[in-house]
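Below you'll find the structure, written out as structure tokens, and then a few comments.
Excluded from the complex is one protein chain; the other protein chains are retained at their positions.
And then chain A:
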């Protein structure tokens, strides 16, 4: 738990507490961080009791608390009033409809997976008696060669492009989304920019 902090101020910064009619000395006021933690119940019970006692006599700190609580009320009220019971019911129906579709797809997929598995077994049998049974080192060499060839090709393409990469990066921000395609594995957003007509952003779910 965090220790409470009192604000140190000039002793002449006292003001009259309107409720109790007593002088409230701001020297004993708590900082806003402590009040924030107090509202969240994240200070010790003893400290919390001290803050409560202080709030009984200090309109300044009480106003801070009231403000903080009004923010919570506003957010909860804003969220609550943006949905009607009907929306929630429609959402539930949508979720269950999608669930049923996925469940059906899952059942279909199981059948396909079983077929694939049996096919793979036969391929495995074939591979074990063919060139696929070559040592792993050959496979690694082939993969490395493929990566090198692809890298060389890609680098050549980049150097051939007339516009340098920097100018592409420096283009102005996009002005509209042309389309967005959401897939199971990855998604694509096509944005319209001022200088080039389209910019494609590809996104892969992690």
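Operating definition for what follows: a residue touches a chain if its C-beta (ideal position, glycine included) is under 8 Å from a C-beta of that chain, and two chains touch if they have at least 3 such contacts; residues count from 1.
Note that in this section contacts and distances are computed from a predicted model.
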Among "RNA polymerase sigma factor", "Phosphonate ABC transporter permease", "Aldehyde dehydrogenase family protein" or "Helix-turn-helix domain-containing protein", UniProt-listed name of the chain not shown: "RNA polymerase sigma factor"
Contact residue for the chain not shown (choose from A:44, A:77, A:118 or A:140): A:77
Contact footprint on chain A, counting only the chain that is left out: 2, 32-33, 36-37, 40-42, 64, 67-68, 70-85, 87-88, 91-92, 94-96, 98-100, 102-103, 176-177, 180, 187, 189, 201, 203
